[in-house]
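Every protein chain but one is kept in place in this view of the complex.
To keep things simple, chains are lettered A and B as they appear, and every chain counts its residues starting from 1.
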Amino acid sequence: MSAHESVANYSPARARDRDALVARGAPGLPRLLAGIPPRGALPLEQHLALHGPLPSLGRRGSGRALVGARRGARRGDPALIEEVERAGLLGRGGAAFPTAAKLRAVAAASRSAIGRARPLVVVNGAEGEPASAKDRALLRSLPHLVLDGALLAARAVGAREIQLGICESAPTALDAVSCALAEHARVRGGGADGIEMVLRPVPPRYVAGQESALVNHLSGGPALPTFTPPRPFERGVRGRPTFVCNVETLAHLALIARHGADWFRELGTPEQPGSALVTLRGPLPHPGVYEIEHGSLLTALLDAAGGLAAAPRAVLLGGYAGAWIDGSWLSELVLSDAHLEPYGASLGAGVVAVLSADACPVAELARLTRWLSSQSARQCGPCIFGLDAIATAFEQLALAGVAARGSVRNVRVSGSAGRDAHRTADASHGRAAIDRRLRALAGLVRGRGACGHPDGVARLVESALEVFAPELDEHARRGPCTACARPSELPAPKATPTPVPRAAAPIPPSR
Amino acid sequence: MTPLHRLRVNPIACEAHGMCHELLPERISLDEWGYPILDGAPLDPALLDHARRAAAACPTFALLVERRQR
Partner (left out) sequence: MTAPLLPVAVAGPSLDWYLTRSTGAVALLLLSVALALGVADVRRLGTPSWPRFVLDALHRNASLLALVFLLLHILTAVLDSFASISLLAAFVPFVGSYRPFWLGLGAVAFDLLLAVILTSVLRQRFGQRVWRVTHWLVYACWPIALLHTLGTGSDVKSAWLLALSVCCLALVLAAVFVRAFAGFTREGARTRGLALGGAFAFALFLALWLPSGPLGSEWARRSGTPSALLGHSASRSRIVVGP
């Protein structure tokens, strides 16, 4: 199968009719995005007509209607879990954890615990990553695919309750899902599955999509990460074993149950089978959410989006917790984790963001890191202070740009370094010092928070230091560049600088 | 096999009091903001009592001495 043809596309920015979408699709694609309506959500009848009915308990791709679901619900469905394992489905929320392993763990935890051990399923539609839009797109346009996946997951682990955690700042997605739930209740008969589905809006924080934060919120607490162990699969919402799953992963699950593991593996690579959704951003005519085959070329994706309109300086893969890759390697990049590993990157949450050569990476990084610092849950010292120090260091480099230009939106300087930033330092000395400082900070925050947020920032920073070394040098030597004042290419909602508490004074060393 | 003990810190509970570093400087150092840095390696059995004392001294019970079979 030619990699160049293996892309189908969906652009939220333009209305496209259904036939054109299907016709452009390469063999095998689209899968998830099949039948996507140009506007609104795909209704239940059309969804069933397109994909077939939801498979019944224990039968794969049989096309039989839902039968005996209630009886089997308590037992779980090991056959389905096995099928998912054969398919090799990996989580699409960013961590790429094997879905079958997670299903097994929840099923096992609910069997071994006594008392109120009935498991539940949580659909993670929080998508706090500003650069990612794929989950929103799925929920908005193909909610029944996601609901099918959730129902199957519930059946697989023996759950009777599904909670749909959806970002409250995505009103169209919320509306689409609640309409889909109403349709579901009407067509299938309320409670026919015996599985209750509840829509739960989630605050739009970056960390709210983290597994333990989502579970914390659904249990009535704040949408902030908790200390693990115990992980949600053992003790989640209200202490019960919880299967937390990304929206896209559930959509894949819905199709695997219908068509089988072999069908799933027809696309993709052996380690990373199937298709995936990516959010493509950058200087392109048609940015947006695309479905790709794992192992296809990045250039094929860019071509499908109309080709780059400006020279690429670098590409950010995965999300704001991902890694930068230099633009000169764009043509050889293959979209699979195995191929990206030598570059220090991975597909992560499916964000592919191209930074044009016209942008100022230093200003972008200053904005990004300041936003990421503001999104800290403020529970762990190294994250609170470390991320602030990282943002301040980047602002220190970009600040001269602010002073010269007069105003650059979204670049705010806080912390003690802000006052020092106006001091001109010896260029090479300053550059090397900042480089050392940033590397030290990245190493210092990695692994020392309750969640992966500081780790993500560390990865972003370390790859940026490698890729953008020339621009960092320039800024240290000459100060602001002409590109500093350009509007940002990467979305970073305005970060209100939250005051960083004063750190407790450490004791001077006694020896 | 003899159980191995490891030090772990609950970063949410930790408030950087720093007593753990005073009581177990061999394995715990503090970063520039006063928060403990642990290396995750197994504990020397000779240090186990000191580690337990450090964990008991923590005002927020953020330091944990965990036992793992390995």
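Some notes on this structure:
Please note the rule applied: a residue touches a chain if its C-beta (ideal position, glycine included) is under 8 Å from a C-beta of that chain, and two chains touch if they have at least 3 such contacts.
Source: prediction; values computed, not measured.
On the side of chain B, the interface with the absent chain consists of residues 13, 17-19, 22-23, 56-57, 59-61, using the contact rule stated above.
Note that in this section only the chains that are shown with their structure count from here on.
Averaging C-alpha coordinates per chain places the centre of chain A 34 Å away from that of chain B.
Interface residues of chain A, counted against chain B in their complex, comprise 225-227, 379-383, 385-386, 444, 448-450, 503-507, 510. Against chain A, the residues of chain B that register as touching in their complex are 10-18, 21-22, 25, 30-35, 37.
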